[in-house]
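A single protein chain has been removed from this complex, and every other one stays in its place.
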Amino acid sequence: MEPVTSQESALDGQGGTLEVSVWRGTSQGGGYQRFEVPALENQTILDVVSWIQQYVDATLTYRFACRVGMCGSCAMMVNGQPRWTCRTHVKKVLKAGKVQIGPLRNLPVIKDLAADMDPFFDKWVAAGGAHAPSATRDDPIPPVDPEDAIRVEASAGIECINCSICYAACDTVAGNPDYLGPAALQRAWTLLNDAKHDARDQILDAVSGAGGCHNCHSMGSCTTFCPNDLDPMSAIAGLKRETTRAFFRKGRR
Amino acid sequence: MSYARAHPLWLAFVLHRVSGLALALFLPLHFWVLSLALTRPERLDQFLGFTEQPVVKLAEFGLIFLLAVHMFGGLRLMAMEWLPWSAPQKTLAAGAVGVAVLISGTFFLQVV
Amino acid sequence: MLDLRLYMLQRITALIMAPLTLGHIAVMIYAVQGGLTAAEILGRTQGSAFWFLFYGSFVLAVSVHAAIGLRVILHEMAGLKGRSLSVVSWGIAAVLLAMGTQALVAVTWPGGAS
Partner (left out) sequence: MMQIDRHDTDILILGTGGAGLFAALHAQQSAPEGTKITIAVKGLIGKCGCTRMVQGGYNVALGGGDTVERHFMDTIEGGKWLPNQDMAWRLCEQAIVRIRELENEIGCFFDRNPDGTLHQKAFAGQTADRTVHKGDLTGIEIINRLMEQVLSRPVEKLQEHRAIGLIPTKDGSALAGVLMIDMRTGRFRFVRAKTVLMATGGGPTMYKYHTPSGDKTMDGLAMALRVGLPLRDMEMVQFHPTGLLAGEHSRMTGTVLEEGLRGAGGQLLNAAGQRFMFDYDAKGERATRDVVSRGIYAEMRKSNDPDQVGMFISMAHLGPENVRAKFRGMVKRCEDSGFDLAGGLVEVVPTAHYFMGGVVVDVDTRTALEGLYVAGEDAGGAHGSNRLGGNGVANSTVYGGIAGDTMGADIRGMAALRDPDEEVLAAEVARATRPLSQAPDLVQPLRTQLQELMWEEVGVMRTATGMQRGLDKIATIRNDLMQVGVAPDNLAFNLTWHDWLNMASLCDISEVIAKAGGARENSRGAHYREDFPEAGAMEASYFTVAQKEGDDINVTREDVDFSIVRPGESILPEGEPETLVAAQ
């Protein structure tokens, strides 16, 4: 990533407008439509999309909430790459004054740039991604050594904002609709390493089925594109390692 | 769109898949040729003679090269999956294997 | 469509094949360098229990390994799934095993062609 260190105009020599193609359509199909958008300083892709909806085409649909990379609801394909649009500066992606924006890959489209994220979250749950308590609100909070190797491993993926960018980047997901995908598996890995989690054996089962971690080809696109610099690929490798270990412990089942 | 994913790990995956696929297509052929030794020895000799031709020879060696690529790729993959190395270590290992493949490959091609 | 069992099978067969492949390549280099002819090679392998086991395990392993590998590719790139995927995968394994066995016999059975 090239650091952006100054505030100079994003668009020197672009003649003041951006040529933006935006995907329009529904689950029934659609195509790209071109818009001219005034080029401004400090402009993000989300700003570009918002401007089109607010000033040119009132029916353009997209999704955002937090505006600062915390909620993970604004991800789209920008020039073919999955990105969080609220934190993607136009300058970073502009190619000869042009940019192409489409709905997130590997998920059904609802309308225009808004994808249906349900399959992503269904898989999050299917991977065993919800904490199972080993204590109650009446018990004291257990001490946890922050330097403990297992806690460090668990913490590595904790800051996932479930933006689905890794899911969109992964070609295995594209080819294998049952594959749980990087984010859900990373969550499973975190829970497997969470000393407080009470259903650790179930996790190994949940990630060993037909859509499980063993489908991952270590393509690493998840890790390459994660906007939060998380590393789902290594988390998935961890799951493969633990399931392999369990396989030899238990013998063939 | 493919440039979007053109990063080293993805390319390694593609290489592994292409080599695996090519091997899987080539292997039955190889088996068939060998089995000629049993059924029609003279055809085998013919064939082996045929393989002396440079083009065919190159193809054969290409396939052996593929086998090496696929094998090292597979070993790299299993190392990534099972050995709890840090990311830089894995990159190093993959790099080292890549270099090894290259050297052994060229060496091999030189010998024959 | 890989579950833990297929995954393990594919990795185990890969691990079996790795030394075998290296061995095979080494033999070939040695043979080519030594200027051995096909007949000379066959003369050494035919009737040898060692080479029978060597190539036999390779044939077994590769049939399983390649069938699983192609199964994944067929699912991801050709959209095959369910029964048809299983049938095709088993078919591939069977064909490879059959052809491999034939070659194995030719190369290592005593009294094969020389």
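Here the chain labels run A, B and C in written order, and each chain numbers its own residues starting at 1.
The definition used in the following text is that a contact is a pair of C-beta atoms (placed from the backbone, for glycine too) under 8 Å apart; a residue touches a chain by one contact, two chains touch by 3 or more.
Just so it is clear, the model here is predicted, and its values are computed rather than measured.
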Partners of the unshown chain among those that are drawn: A
Of A:S21, A:T61, A:Q100 or A:Q202, the one touching the omitted chain in the full complex: A:T61
Touch residues of chain A, complete complex, unshown partner: 3-7, 10, 26, 40-44, 46-47, 50-51, 53-55, 58-73, 86-89, 91, 110-112, 114, 117, 121, 124-125, 129-147, 154-155, 158-162, 187, 191, 194, 196-197
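One rule holds for everything that comes next: only the chains that are shown with their structure count from here on.
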Chain centre separation (chain A, chain C; CA means) in Å: 40
Euclidean distance of C-alpha centroids - chain A vs chain B, Å: 34
Where chain C touches two or more other chains, by residue: 11
Per-residue multi-chain contacts in chain A, two or more chains: 240, 244
Touch list for chain C against partner chain B, complex: 11, 14-15, 17-18, 21-22, 25, 28-29, 32-33, 38, 42, 62, 66, 69-70, 73, 92, 95-96, 99-100, 102-103, 105-107, 109, 112-114
Chain A residues touching chain C - in the complex, by the definition given at the top: 172, 175-176, 178, 208-210, 212, 214-215, 240, 243-244, 247, 252-253
Interface residues, chain C side, partner chain A - complex: 1-8, 11, 72, 75-77
